[in-house]
Structure formats: structure tokens, C-alpha cells
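One structure is given below, encoded as C-alpha cells.
For this view, one protein chain was removed and the others were kept in their places.
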Amino acid sequence: MLVVMKNDATKEQVQAVIEEIERMGYRGIAMPGAERTAVCIVGNKGPVDDIRLLTMEGVKEAIPVTKPYKLVSKETVLEPTVISIGNIKIGAGEVIVMAGPCAVENAKQAMTIALYVKAHGAQIFRGGAFKPRTSPYSFQGMGEEGLKILAKVREETGLFIVTEATDNASIELVEQYADIIQIGARNMQNYSLLRRAGQPSKPVLLKRGFAATIDELLMSAEYIMSEGNARIILCERGIRTFTNTTRNTLDLSAIPSIKELSHLPIIVDPSHAAGRREFVIPLSKAAVAVGADGLIVEVHNDPAHALSDGAQSLYLEQFAQLMKEIKLLRKTGV
Amino acid sequence: MLVVMKNDATKEQVQAVIEEIERMGYRGIAMPGAERTAVCIVGNKGPVDDIRLLTMEGVKEAIPVTKPYKLVSKETVLEPTVISIGNIKIGAGEVIVMAGPCAVENAKQAMTIALYVKAHGAQIFRGGAFKPRTSPYSFQGMGEEGLKILAKVREETGLFIVTEATDNASIELVEQYADIIQIGARNMQNYSLLRRAGQPSKPVLLKRGFAATIDELLMSAEYIMSEGNARIILCERGIRTFTNTTRNTLDLSAIPSIKELSHLPIIVDPSHAAGRREFVIPLSKAAVAVGADGLIVEVHNDPAHALSDGAQSLYLEQFAQLMKEIKLLRKTGV
Amino acid sequence: MLVVMKNDATKEQVQAVIEEIERMGYRGIAMPGAERTAVCIVGNKGPVDDIRLLTMEGVKEAIPVTKPYKLVSKETVLEPTVISIGNIKIGAGEVIVMAGPCAVENAKQAMTIALYVKAHGAQIFRGGAFKPRTSPYSFQGMGEEGLKILAKVREETGLFIVTEATDNASIELVEQYADIIQIGARNMQNYSLLRRAGQPSKPVLLKRGFAATIDELLMSAEYIMSEGNARIILCERGIRTFTNTTRNTLDLSAIPSIKELSHLPIIVDPSHAAGRREFVIPLSKAAVAVGADGLIVEVHNDPAHALSDGAQSLYLEQFAQLMKEIKLLRKTGV
Partner (left out) sequence: MLVVMKNDATKEQVQAVIEEIERMGYRGIAMPGAERTAVCIVGNKGPVDDIRLLTMEGVKEAIPVTKPYKLVSKETVLEPTVISIGNIKIGAGEVIVMAGPCAVENAKQAMTIALYVKAHGAQIFRGGAFKPRTSPYSFQGMGEEGLKILAKVREETGLFIVTEATDNASIELVEQYADIIQIGARNMQNYSLLRRAGQPSKPVLLKRGFAATIDELLMSAEYIMSEGNARIILCERGIRTFTNTTRNTLDLSAIPSIKELSHLPIIVDPSHAAGRREFVIPLSKAAVAVGADGLIVEVHNDPAHALSDGAQSLYLEQFAQLMKEIKLLRKTGV
């Protein structure tokens, strides 16, 4: 249920509605919009008796929200959410490119790649300091040392930083160093981590689990948003199917699906979906054509010796080629 | 194994190689290329002893073919196959658009749609006369009456015709009326039908089964080609996964996968993949951006009353919009 | 819609109802049951106006059938269907075992295996004469020669024969030689073949396509039954998923699902599901425990040299072990 306030409703009127909702045993969350504020009722099972609310001052109407997710739903927030990080706007029509290595390996590697991707148009630098690896014996990331390198990259290049947090300990560190906190696919339903990411500090990049439906992805975003952090970027990165020419199947239909259901921006990770650098350029172009708000791609200066995910990392010159093709594509207004 | 002939090898030398291969107990199929002919050895299990062949006149070299499919492999035919139908060339860099209703319902419906899609740039008209339907009680198509309507459409609009054959009886009729014989997803492993489609008469549009791997699709094409028909167009139309916001999951990675493995052209059917018209335009744009050689889309003048697949059929004006967007996209050289 | 006749309704009354249904523009199919006859209305879209029918003589009541399949539905036929072949009853509580090689390779091989499986309790001999193979270059079966060998096996061992028909040509032959006509997984939606199999001659073993839902399997059975052949045995043989320790994933939940929805018997093929002989015995036991009406397993006297599917064929002594374990299991009344 969404209680839509009149355009000229006062803060006090909004607050009174929230308090009345709490008296009814639910939670009321104010959702300020461009023209009017709405109060979203969450925590109810089944329909809410709205007569009392409708008679309150400043209330315009009550709209049922038919989806299990409320705050992330397009029913609740009509305009697309735009997430600003410095001068970058994600979800405002531009294609934002996040690029960098799978893992930060050392300062020289990170800086070499960062300078290159910056020079070719990337706005955000990606690189893992905490790596969730299938094997306990694989390289698990540099930890805080890696974060410090990322901070240095930002300082020297002006690129913003996105990096993954894997648990409540690492998120404490990541939010100190990064501009965007990434929640990886395997943690998409780690609700404890989602709640922690919902404490408003930094925007969150939430990757779709490789076997998650769109509804489940949106429910996970709802966990974050219900804690108070509305700055969420979703990310499609391939789903697990029976196919075997790519590591996962990039589900580009997810982009229009999410645009239809939610106001949150959505970007695409073609690198993890394909698992092979040869397919990253064509899939990136397809992602842009289908309407994604951005891309997150793996780039490495020496993929053959990368400590992780070498096979799917673009060579530097391939990244330049990618940016050239994306630019061309964007000229058409796609 | 591929026996590559010298550029100046004579027909007699090619023939002699084929005969020698047959003496060895295999089959030899001549594959004429732009510059030289190769003879593909099929029917062997394990390696072929090639010493005898290498010493024959006109033979340049012998190359092992590592894939289970031979004739459709890029190892065997180096240049992309271009399929000419009248003045249309499929696989030559243009994006060919096939459009029309799911099923031919009557002459007026077919002609209305055909004139419209022709006017907006479609080159080929699609429309089913024999419909494979999940339920025996659903409309099964008009049969030969439908084919006659399609022939009339061609006559009056100049559009070429693609329509589905569902068994050995209907293919006899379809090849008389159509320019391209469609083998549907559910018949992708109907080997009897594939063999029949391999008798060289008309080009074949072979749709990927909704649970078929790329290798299986190419093996099915190999069935057709091994019978003598090399004019095959492949079609990605979505695979069955756990997702639920679209009917199937369009696997656009299939396009670069197939381009890497085979010389055959590949088009995309966004209508059946999505199952919803709202997603057809964005998915079509993505298909073009990823490198597809064409599109096959459902268009209906009155989707609400369509006898089948109404929900996924574009309105006429949506088709015009689609063509406009594709044209724009193509200007970039995507 | 099901028009249930009174227990003492006459043939003429049933016929009158059918004719009235036809006058309404639908088809009426008489379904004789143990105590009363029902007439199933098929071909209608949406609800049928039943007032006229309810007032006819001999009519007891009209029951809506909520499923898209009618004749195969448990709503239409209340008692489980039992299929008798000689003295064997499939669907009557016994676990029927069909065993034999993937393909008939020669008379000696077939007879060796047949005598062994007969001695250890199999009731039906399986063996392919027409093999649908992924590759056009693989062994495609012995054709009619193979069928003659199967006929000889029946003659000499008393085993009944199940073998696959792959198209309208081979079904003509198969129905002359076999006791059960098998429609393979890849032909589950080959509607032309299903219709042909529906001409009442021999019982049909219909295998679930490896990406077919239960509803689709039942719709395919409906194709057969709507043509007049009610003697259908369903078969679960594994579905395609992301797993990789077996060829397919045996979906044993399909057994109670089908028992809930349909009156048709259902057996299990653990050999094709697993793709590995090591798992055939445990999966067979699970199939029996979950309530399957029978098993179809591959057995070979020399799997290492089998012309197809060697890896999943049981050794002879393993088949003996399987039968011993099944027998033990059955003692519990499972």
C-alpha cells in the first residue's frame, strides 16, 4: 500500500501518516519524489484498511502495491532512480563503464590498468580486494592492502572505485575506501550482509545470483532499501543454464524486465557471464542496445598471469576497441 | 579430416580423391570454396590414415577436423556462407528481416500484414500454414490453403516466403510454395525430417531446440548438409531456463558462439524467446548489436484476436518503430 | 467438460449425447469406465453451455475439466489405466521390467541378452532398430533387419518387444513386429508421429522430452489418445539441467506428479538419465520406491563394444543384481 500525499503536504502531515501506520502495527517509509511524497506501508500481510489514512490531512490517495517488493517497485517510485557519484550519474541515460582487473594484485598492476581504462573513457575502476573463491586454496584477495591501492588509484586517476564486500567485517573496510560497495552474486541472498549494506553510507552494486529470478533480485534489493539505503545499482551477470559455450548465459531480457518492474538502474557484466574475453565486446554492445545503464568489465594488462579470471579479462587494446564501439553505438541514440 | 586440393586441381583429381576415400570405407564430400576445393571425409571413427591421400595428384594437404560436425564447421569452410534468395543475401553483412503473423489465418489478414511489413523494409514474409501446437485441440494451421495465400502474398508484394514444415508430408507442399523451409524448434532433432530437408530444393531455416546445446544445433544442421543441402540458416529463439519474466531466455551468446564454430548464417527470433511484444524491440536491437545476420519477428494487425501467439506479436506500428531503430543502429556499422 | 452418464445409461443415450455435442461444434469422445460411461468434450475454447446436455436422457451430471489435457486427465478417468500385453499388466501394481541393449546389433547379441534378462525376471525386451542419433555419421540402427531379430527374440524367449519408431515410415514397420511402440524423448513433440501412433494398433511408450514439463508430456499423450489409442505408457528419463555428474537429472518427482494428474501408467528409464551404469541400480531402486509402474534399463553382454550407449549399459551380472534388489524391495509392499 502506498499513501500518496498531496503536492503541498507538509512534513508534519507526512509524519502523522507514518505514526498512524505504526499504530496500525506496520512500518511507514517516506519516499520523497520529484513532485510529491508517498508513504510506503511495509510489513503488512494482506490488505490494509486504508479508510482512516485517507481521511488524514495532506493525503491524496492510497494505491495498492501488487508486488511482494514495495520500495524498489516502479509502483512506488515513478521516476527512474539516478545515482550520483561525484559528477557521474548512473541511470540518467548515459552508459557508465566500470572497468578493471578481477582482483587487485599489486599497485603497479592496478595503476597500469586504471590509467589505461581512464584514458579510454571508463568512469569507475573495479578491482577485488576480498575475493569469494570456490576453493579455499585459491588467492583470496589482498584485503585491506588492496583497498589502499584502490584508494591510491582514485587519488591519482580521478576514477571512482567499486569493490566487493563479502561479509560484515569486510564491508566495514570497503565502505571506508570505496565509492560503491559491491555485493557479489553468491551473496545475493546473504541477508545479514544485505541488511548491513542497507545502512546508508555508500551506493551498493547488487549482482544477480546466478540462479536468481528477477523477483528474488528485487527482493534482495528491498532488503537493502528497507534498511534505509536507496542508492542501489542492479547488475545482470549471467545465469546458470545447460549451455556450455559460455560459462553462464547472459540474460539480457533481464534488462527490460527490471526496467518494467523497478525504478533502479541496471548494468551488465558480460565478463563473468561469458567467461571468455572473445565474447565480451559483442555482448557489451548487445547490453547497450537492450538498454542497460552501464557495463562492468574485466580488463587486465597481462591476463595470462592474472591471479584470477584471466580467460575472461580483456586485453588493454580490446578495452579501447570496446569503448570505441560503444561510443559509435551511442551516437545512434540507442 | 579435410583433404585440401591445390588451387589448380582438376575436377578429375577431386573425383579421384573421393573415390579413394570411398575405397577406404568412408564418404568424401567435395566442398568447393572461393579459391580451392576441399574434400571432407565423413563417416570415420577415429583418425584416418592419410598418407595414401597426400600422395595423390592435386592434393595440397590434409587437415584434421576436431569437431563432431564436419560440413557445417568453420574448419571445413573458411568463408561465411551467404545464402541468396532472389536479390537478398543472408549472411553477407546485411540484417535481413523476416516478419509476419504466427499463423496465416486468412488472405486478408496475411495481405494486410505483408503490405505493411514490406512497406517498412521487411524482405521476407513469415506465416505458418502447418502449426505444431502443444494441444491437439488448438488451431493447427490452414494447411495447403495457407500455403496458397502465402504464394499470393509473394506474387503481390514481392516478399519472399518462409513457412514451417512439420513432417515429411507437409514438407512436400512447403517446398512447392515457399522460398525458405522452416524446421521448428520442436523438430530440431526430428532426424527423418532433417534428412528430407537435406534433399536440395530450398534453403532451410533451422531453429534451435529450446533445450539444445550449440553442438546439437550444429549436428542437426550437419544432418541436412550431409544429405546435400548446404543452404542452411540457423536461428536462436530462446532456451528453457528457470526464469519467469519471459517465456524463454534469449541466448544471445549463441550468436558469437556459432560464428566461431560454423560458417552458416544465424538469425534471431525475439518473439518466441520473449513471449511478450514489449520486449521484442529491445531484444531485436540487442540481436543486431551482437552480430546476428537477421531477425524473424511476429507481427499482427490484430494481435488480440490472433489465432496463436497474440501476446508476442508486434502491433503494426511497433514493427515500423522496430525497423526505424534497426536502421539507425545499422548506420553505426554495428 | 465431462458429461457423466448414469450407470444404466444405454448405448443409444451415449450416442445421442455425442451427436448433440457435435451439433454444438465440438467433439465428444466416449470414455467407458468400470461402472459408468462419461463423454469428454474436446475442442471447445472456454466454457461449454451444458444446460441442453444436462436435460438429455441418461445424463447424470456435467463436470468441468480444468486441465488443458482432457482424455489423459484423472478428472476424466478415475481409475488408473492398466495396459495388458499378453499376461502382463502395466499399471496394476507390479513393477514391469523392460531390459535389453540400446540397439539391436546382430541376432547373437540380441538373443544372448534376451535369454539372460528373461532368466532373471524381465518381462519385456527392449532394443532399437531405428536409432535417433545426434550425429548423422553414427550407427543408425539395423532397420527392418533389426525388427526381424526382435521378432525372433519374442518367438524364442516369450519376451514381449518394445522398440522405437522415429517417423511415419518406421512406425509402419515397428507396429508389425513390436508389442509396444516407443516414441523417443526427441520426438515427444513430433505431433505428426504422435497422431500416427494414435491410430489404435499397439500400446505406445511415450518418453518425456528432456526439457518437457509434465503438462507438455501429458499434452503429447493427449495427441495420441485423441486419435483413438488409449494404451499409453509414460516414461521419465531425465531432464536437462546444469548438473554434470550425470548426463541428465532423473526427475523422480515426476512420478507422484503424474499419478496426481493422470490415469496413465508411468515407468522410469534410469540408464539414459544417468548415462553411467554405476548409478542405474540405486536410481532403479529409488524409482520403485517412489511408485513407478516399471523400469526400462539398458543391458549389454559386452558394453565395451556396444555400438551405442555402452557406458550406461549394465553388465549382465549387474542386471541380475538389480532384479534381486528390486525383488527384495517389492517384498515390503513398497
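Chains: A, B and C, in written order; residue numbering restarts at 1 for each.
FYI, a contact is a pair of C-beta atoms (placed from the backbone, for glycine too) under 8 Å apart; a residue touches a chain by one contact, two chains touch by 3 or more.
None of these values were measured; they are calculated from a predicted model.
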item	value
Touching the absent chain when the full complex is considered, from C:Q13, C:S138, C:T249 or C:Q321	C:T249
Candidates C:L54, C:L78, C:A119 or C:L328 - the one touching the absent chain	C:L328
Option touching the unshown chain, where C:A129, C:V288 or C:L314 are the choices	C:V288
Options A:K11, A:R186, A:H305 or A:K324, residue touching the unrepresented chain	A:R186
In chain A, positions touching the absent partner	42-44, 68-70, 132-137, 166-170, 186-187, 189-193, 195, 209-211, 216, 219, 222-223, 226, 240
Where the unshown chain meets chain C, residue by residue	211, 213-215, 239, 241-246, 249-257, 260-261, 273-274, 278-279, 282-283, 285-291, 325, 328-329, 331-334
Contact footprint on chain B, counting only the chain that is left out	240-242
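Note that only the chains that are shown with their structure count from here on.
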item	value
Leading chain pair when contacts are tallied as C-beta pairs	A-B
Chain separated most widely from chain A, comparing mean CA positions	C
Separation of chain A from chain C, taking each centre as the mean of its C-alpha atoms, in whole Å	49
Multi-partner residues of chain C (at least 2 other chains)	240
